[in-house]
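A protein chain is absent from this complex, but the other protein chains hold their places.
Here the chain labels run A, B and C in written order, and each chain numbers its own residues starting at 1.
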Amino acid sequence: MANLEHANWFLRVLFLGLSCIVVASVLLAQRGREMFIRRIPGLSAIEEAVGRATEMGRPIFFSPGLDSINIVTLQALAILSYIVRLAAQQATRIIVGLRSPTVFPVAEEAVREAYQAAGRPENFHSEDIRFVSDEQFAYALGAVGIMSREEVATNFLFGAFYAEALILTENGRALGALQVAGCPEPTQIPFFIATCDYVVIGDEYYAASAYLTREPTLTGSLVGQDICKALLIALVVLGVGLATATGGADSFLVTWLKGG
Amino acid sequence: MAIDYPKALSDRIQQIPRHFIYLLLFGVVVWQLLAPIRMPIVPSHPSQGVYDAIAAVPDDKIIIITTDWDASTQAETGPQTQAMIHACFQNHKKFAIMNLQPPMGVKLANDLAQEAAEEYGAVYGEDWCNWGYKYGYENVLMSMAKNIPNAIGKDFYGTPVEQLPMMEGVESVKEVGLVCIVTGLSAMTEMWIGLIQGPYNIPVASAYTAVMAPIYYPYLDSGQLQGMLVGAKGAAELESVVARPGKAVAIMNVQSWAHVLIILLIILGNVGFIFARRARQP
Amino acid sequence: MNPDLFILWAAAIATLGVYTILYRENPISRLFEHIFVGLSAGYLLATTWTLNLEGKWWNPMIQDKKWYWIFAPIVGLLFYFIYSRRLGWLARLVMGLFFGAAAGTFFRQFFPIFSPQIYACFKPLGPQPGMSVEGFVFEVILHHWIFVVILLTVLSYFFFSVSHEGRFGRGLGRSALLGRWFLMIAFGAMFGNTVMARISLFIGRIRFLLFDWLGSLIPWFAQRGL
Partner (left out) sequence: MDFAGLLQRLFPTVETAATLYVYLAVSIVVSAIFIFMLHTLLGPRGRRWLIAAVTFVAGLFFGLEYFYPVAGDPAKNFLTDWIEPVSVMLSVVGAFTVGLGIYSLFQVHGRNVAQRRVGWHNSLAFFVATFAMLVFTLWEYYLHLPQPLPEVLPWPKVVYEVLFNGMFAPLQAATFSLLAFYIASAAYRAFRVRTGEAALMMAAAFIVMIGQVPVGSWLTSSIPTDSSLAFFRLERLGEWIMSWLNTPAQRGIIFGIAVGALAMSLRIWLSLERGTFFSEQS
């Protein structure tokens, strides 16, 4: 029986293996092991982008994407939290435009906490965390309206974006904002590259919080992710080897991966 | 204070203001919709395949056009259906319209067929008919394989299908020469191929929205599909083969012009860029 | 009363109103932006009731007398404690529930989404029986070899914890650079692949404005649309 509705023993072992690698490297890092992370240009630009808004004395706009609470959005909020801390220290205002009502309270709480962590709880203004609209294109128009009326100096777009992405960034660009965007799914990346100053591609998005905060837990997790990726490469190489040997017929590995 | 220094031409064509680009695009689209200048349309291999499959149906067999689409994909599937109907009438092939999903599909296709029938002087029941919307997916197909009049029962207008002149001698799918699937829904093709094309070796040609077409290329390669129309482009290509330029040709013509405009703009920007770079590096 | 004429005019005005934003953000586009946001807010409120709460919550609770459904709003209302400094942790409690569900949902989706992507990469790199030289070049080299090379180089770009120095690092660095080039080709292709879909949306709107709306005033336009 081949289906992926439930895991078979192979998928169980694979999942457990990947999870253990990540958790083990997190725990190792928490014990104080030094981890190396290479430079990621798009992420290095975040500080510059916040600094620009501070210099110009104008606010920052942040969008955590269009999805409701899921892993992509939670990562966007992690990046938001870092940016708010940075901006709070420089007393720069940050406006968050939201599409999902369920994300709204989480974002509000995360931003409030970040202001507190930065030691500037008095700078937190509840009305800067705005629910814009749950309708995709009403959200796009509303967000463009905020960018233009608040004369934002910097746009950060991190999260899950769809067709509306180009409406946001093309208008942001016309308004002269510095734009940094990141999206794990590849579909909107071409448009971000065409319209934004810095773009965070694919997995760089999940590396962002480790790269920015240099928190041992997160850098450890990043090292674990690299090991997992190496494992996946090994799996692909093995699969290609088997396919070459069998002349393209399904090998046992394919059967296992199909859940059989 | 910004002072406008006179710029070199190479700089200016690199920095065409965005408003100007917007206006150009707007102008081209409006102009091509109101007074079109036709750009050439050359049918691609899969589109020509659909026509050839229709033309190759023996005269004693009928064609089934199954129209599993509704208003949501009408922009692409409507012209596809229409072009297929023209291809049938022009080659004097008898065809029957039917569908398994959105009940709306047979109504919309019926209007298209009626319009075309008037043009060719074709008669309902003799040259074409409409079997209507049939509920039951696989079950309908499996019983059609054995006995079409029983499986279909009454047509779109409520007449038992065995009373239609063109249905004389049509017992089962063995008397069907081709199935044309026009659909905006996935799984329809798999059903027809699995239950009709595979077991009884009945040729199938199909038409899809541009979005869903890519997953069906393998069926084309393997010969399970004789031909395939991809979105409005495929519809336009078949329209041009049957020499009945309609909505799809009009739309694809505008598309061609808009694409040419964008490509010219890109070339212009790059020419300016290269000349400006050369000027700066003596 | 027939709404068609009102719909025609309202739609035309709304479309033109939105298009003014192409010049720049202006009072007209701002008005339509607010109307749009307002309409979607009203629609969200109404459909939250008609499509979600009425059928899934209110009817089971009141008509079917499943009184345990009263706990759903009680849990949901915990979100509202974000506005309270002292009780804020209760909001985090229900957020924790959603975070856990988000993580668990991802665990569920992991293999259904990614497993097919993995085994679809298992391309044979050798000639298949009965294959001509030309077939080998076109079927295997131009497709499968390129596929595998691109996949591996692109993946190598996403290694963050290995320095691009030293013998292994330099090799990885070169592979990553190549991967970046392939990424750019892919992004270019995706860009190009989207253009037609976007333009067809615009053609649809212009057809409406010219043939339906202007056509209802000036028959010449309506005739062009046939």
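In this text, contacts are C-beta pairs under 8 Å (C-beta built on N, C-alpha and C of every residue); 3 or more make two chains touch, one makes a residue touch a chain.
If you're wondering where the values come from, they're calculated on a predicted model, not measured in any experiment.
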item	value
Among B:Ala8, B:Val260 or B:Ala279, the residue in touch with the chain that has been omitted	B:Val260
Interface residues of chain B (partner: the chain not displayed)	14, 16, 18, 21-22, 25-26, 39-42, 44-45, 214, 217, 233, 236-237, 252-253, 255-256, 258-263, 265-266, 269-270, 273-274
Residue ranges of chain A at the interface with the undisplayed chain	1, 5-7, 11-12, 15, 18-19, 22-23, 26, 68-69, 71-72, 74-75, 77-82, 98, 101-102, 104-105, 109-110, 113-114, 116-117, 126-127, 129-131, 134-138, 140-141, 149, 163, 166-167, 170, 184-186, 190-191, 193-195, 201-203, 205-207, 209, 213, 215-218, 221-222, 224-225, 228-229, 232
Contacts of chain C with the absent chain, listed as residue ranges	1-3, 6-12, 14-15, 17-19, 21-22, 27, 30-50, 52-53, 56-57, 61-62, 64-80, 82, 87, 89-90, 92-108, 110-111, 113-114, 117-118, 120-121, 134, 138, 142-143, 146-148, 150-155, 157-158, 179-196, 198-199, 201-202, 204-205
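Please note the rule applied: only the chains that are shown with their structure count from here on.
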item	value
Touch-based graph of the chains, sorted into line, ring, star, complete or other	line
Chain nearest the overall C-alpha centroid of the shown protein atoms	C
Chain B and chain C, separation of their C-alpha mean positions in angstrom	26
Rounded Å distance, chain A centre to chain B centre (Cα mean)	40
CA centroid of chain A to CA centroid of chain C, Å	15
Multi-partner residues of chain A (at least 2 other chains)	174
Residues of chain C engaged with two or more neighbouring chains	none
For the chain A and chain C complex, residues of the former touching the latter	4-5, 7, 11, 15, 35-38, 40, 69-71, 74, 101-102, 105-106, 108-109, 112, 126, 132-135, 137-138, 141-142, 144-145, 148-149, 171, 174-175, 186-187, 189-191, 193-194, 201-204, 207, 211, 219, 222-223, 225-226, 229-230, 232-233, 235-237, 239-240, 242-248, 251, 253-254, 257-259
Touching residues on chain B, where the partner in the complex is chain C	19, 22, 25-26, 29-30, 33-34, 75, 210-211, 232, 251, 254-255, 258-259, 262
Interface residues, chain C side, partner chain A - complex	18, 21, 24-25, 29-30, 32-34, 36-37, 39-41, 43-44, 79-80, 82-83, 88, 91-92, 95, 98-99, 101-103, 105-107, 110-112, 115-116, 118-119, 121-126, 128-129, 148, 151-152, 155, 158-164, 183, 186-188, 190-191, 194
